[in-house]
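The complex appears here without one of its protein chains, the remainder shown in place.
Entry: chain A
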Amino acid sequence: MSPAPDTATATAPVIAARRLVKTYGIGDAVVHALAGVDLTVQQGDYVAIMGSSGSGKSTLMNILGCLDVPTTGRYLLDGIDVGGLDERQLSLVRNRKIGFIFQSFNLVPRTNALAQVELPLAYAGVKAAERRRRAMAALTMVGLADRAEHKPNELSGGQQQRVAVARALVTSPAMLLADEPTGNLDSHSTKEVLGIVDRLNDSGRTVVLITHEDEVAHHAKRVIRLVDGLIVSDERQAPVEGPPPAMAGAAGALTRGGVR
């Protein structure tokens, strides 16, 4: 994949989606999961996508994460038209540019936390020693350095989710996508995970997350609401530049408190 020139990255939005349509099924059974979504997300933004169940949030997220392709419409990621990429290039994009966090079943079974976090680096061809160092740093960042040897079934739900966050950020991707990352967590674990996400955004990473909870949405700089595959509202809660609202409000206390 040919990376976009540096000058372009500085100005081009991370996400530029035009009239995304996704339909499932045919004939009478056709479902318009997305009915023409236009979305532009600038570098460093923190977007929460909300909407009732079945409104197309996950569908949109999967397309943004290059896991799925839209039926029609264009999607530019970092200025590159994803529709024109082949399989191999797509796997490179997923590896280098995107960090994905799912609601559940996030971790590779029977693989310890360290190996888990090393995985994207292994796929990127990073050498073993370097990989270990960076994976350890990522685990330390999410406060799980002492759980490096634990397998998924030996970790709590919140810890698993934090390992997933570490894995998503270890390659330093331009964009962090999270589909209800706290959906299965209690309020304490939710705070921990969100604290980490806030800090990542503070350090300049673009974040898009799906949530059902208003408390989670309060962490975002921008809230988008979907209804029946269409964007019905798009509110800005904080400027793109500057810290996320939760960190600005609590002057960092929440973050510190959040990460144990």
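Throughout what follows, a residue touches a chain if its C-beta (ideal position, glycine included) is under 8 Å from a C-beta of that chain, and two chains touch if they have at least 3 such contacts; residues count from 1.
The definition used in the following text is that contacts and distances are computed from a predicted model.
S.K.: Assuming one chain is omitted from the figure, identify its UniProt name from "acetyl-CoA carboxytransferase", "4-vinyl reductase 4VR domain-containing protein", "Macrolide ABC transporter permease" or "2-oxoglutarate ferredoxin oxidoreductase subunit alpha".
M.R.: "Macrolide ABC transporter permease"
S.K.: Which of A:Asn95, A:Asn184 or A:Gln237 sits in contact with the chain that's absent?
M.R.: A:Asn95
S.K.: Of the listed residues A:Thr23, A:Gln42 or A:Thr111, which contacts the missing chain in the full complex?
M.R.: That would be A:Thr111, which touches the missing chain.
S.K.: List the residues of chain A that touch the chain left out of this view.
M.R.: Here the touching residues of chain A are 62, 65, 67-68, 87-88, 91-92, 94-96, 100, 102, 105-111, 119-120, 122-125, 167-168, 171.
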